[in-house]
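Read through the structure below, which is laid out as structure tokens, and then see the notes.
So, chain A:
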Amino acid sequence: MVTQVTSFSRNGLSDFIVQRVTAYVLAAYTVVLLGFILTAGGMTYDIWREFFNQTWMQVFTLLALLSTCAHAWVGMWTIGTDYIREHYFGESADAFRLVYQVGCVLALACYIIWGVQILWGS
Partner candidate 1 sequence: MEISVYRYDPEKDKAPYTQAFEVDMPDGRDLMVLDVLELIKEIDPTVSYRRSCREGVCGSDGVNMNGKNGLACITPISDVAKRGKLSIKPLPGLPVIRDLVVDMEQFYDSYKKIQPYLINKDMPPEQERLQSPEEREKLDGLYECILCACCSTACPSFWWNPDKFIGPSGLLQAYRFLADSRDTATEERLANLEDPFSVFRCRGIMNCVNVCPKGLNPTRAIGHIRNMLLKRAV
Partner candidate 2 sequence: MSDVSTLEFDAIIVGGGGAGMRAALQLAESGKKTAVISKVFPTRSHTVSAQGGITCAIASEDPNDDWRWHMYDTIKGSDYIGDQDAIQYMCEVGPKAVFEMDHMGLPFSRKENGRIYQRPFGGQSKDFGKGGQAARTCAAADRTGHALLHALYQGNLKAGSVFFSEWFAVDLVKNQSGAVVGVMAICMETGETHFVKAKATVFATGGAGRIYQSTTNAMMNTGDGIGMALRAGYPVQDIEMWQFHPTGIAGAGVLVTEGCRGEGGYLINKDGERFMERYAPTAKDLAGRDVVARSMVLEILEGRGAGPEGDHVFLKLDHLGEEVLHSRLPGIVELSKTFAHVDPVKEPVPVVPTCHYMMGGIPTNIHGQALIVDGEGNDQIIDGLYAVGEVACVSVHGANRLGGNSLLDLIVFGRSAGIHISEMLAEGYSTAEASETDKDAALARLSRWDESASGGEKVADLKKELQSTMQLSFGVFRKEEPMLEGIKKIAELRERINSATLGDKSKAFNTARLEALELDNLLEVAEATAIAAESRKESRGAHARDDYDSRDDENWLCHSVYDPNTKILGKRDVNFAPALLKTDDDLPEDVFVPKERVY
């Protein structure tokens, strides 16, 4: 059993499930969004705004945003542990990886906060 602190779940199975579930959410979101765009019959800021003012769409969008972040985190963490290794980076590989991971987390956190602000802001 391999343990690594920076994997939040420390469990491959939950990461695996998170990736699958979030992928379904994102797929559904894509379908809804595309369906709206294709059926809206012309696109203006007002139509767009109105669509996103509905509570269900706000919740769905937030869910999609959270899914994106969770999905991205698992993926980015995997990429980091695949490629940022001693083989390429020498002894400072661990430090590099930590910086990279912190960077990812901060970026994802920003997206969430910013997203909430957009969705519910004035």
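Simple rule for what comes next: contacts are C-beta pairs under 8 Å (C-beta built on N, C-alpha and C of every residue); 3 or more make two chains touch, one makes a residue touch a chain; residues count from 1.
With respect to how the candidates were assembled, all candidates are chains of the complex that A comes from, given by their letters.
Note that the structure is a prediction, hence the values are computed from the model and not measured.
**Q** Given the candidates 1 or 2, which is the one that touches chain A in this complex?
**A** In this complex, among candidates 1 or 2, chain A touches 1.
**Q** Which chain A residues qualify as touching candidate 1 in the complex?
**A** Chain A residues touching candidate 1: 1-4, 7, 9-17, 78, 81-83, 85.
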